[in-house]
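With one protein chain held back, the other chains of the complex are shown just where they sit.
Right, subunit A next:
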């Protein structure tokens, strides 16, 4: 009875549940595969999947941030060596990110004390997953249509200036060849940092389009700079979560990360060979499905209306 099931089981010290090693390793590998294939961090898939697997949301979010470091670090390093990373812009984003993450951790603790953390995490995921999934699906269907019509798929040209360029406190970023106010840079960094601490994501899926369309950063430095910011902000978030909520599970993180780095390598190889639009449409549908599943859970009458948890002491521990 205990033979096989027990051999594969492992107890997560912080999540305090027993899980199957291969399910989590496979989850990490599958998400890593997707992230390698599409060049996304994968945090926005890992955290909801962990919640579906009954990992407490607080632990899923904190550990998700930890896992993102591993998947972003080597990418950031590569871009740094190639020189496709704007250190000045990235560092400003990091400063904004750390402030945002600090605020996020404070809100996280507050929500946990109020008993609303699980709900807010789910709601944020439903909003972001359905928006990102919807946009991706729209974009890939458009691009498929164009290809069928025989045209070249072209991105919208990020040439002309917008309202962002009229803001004060301008600074020159040589690597990115832009001259832009530091306000939107800090705000963008802060927003990503906030999401990183509350949702356990790197935030690349928001950062990359925002840098391209709002800040007009050339696409060749966008990915590297975004990864640079993600590594530092998720590292900061991990340490903050560990010290304030004790909700980082290193056993869980290690399983996900080791699955993730392996999956990412194969994903990257296959991603280079396959057609982009269909794959993007598939990823979009996957993202939408995860969002839908979370949304349904918000509306379905729970089995038990009452719940019990340890009372958290207010203030610093």
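One rule holds in what follows: a contact is a pair of C-beta atoms (placed from the backbone, for glycine too) under 8 Å apart; a residue touches a chain by one contact, two chains touch by 3 or more; residues count from 1.
Just so we're on the same page, contacts and distances are computed from a predicted model.
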Query = What does the UniProt entry say the missing chain is called, choosing from "Peptidoglycan glycosyltransferase MrdB", "TIGR02186 family protein", "RagB/SusD family nutrient uptake outer membrane protein" or "Protein translocase subunit SecD"?
reply = "TIGR02186 family protein"
Ask   = Of the residues A:149, A:274 or A:311, which one touches the chain left out of the display?
value = A:311
Ask   = Of the residues listed, A:24, A:37, A:180 or A:248, which one is in contact with the missing chain?
value = A:248
Query = In the whole complex, what residues of subunit A lie against the chain that is missing from view?
reply = 2, 6, 9, 11-14, 16, 18, 66-67, 69-74, 77-78, 114-116, 119, 235, 238-243, 246, 248, 250-251, 253-254, 257-258, 261-262, 264-265, 298-302, 304-311
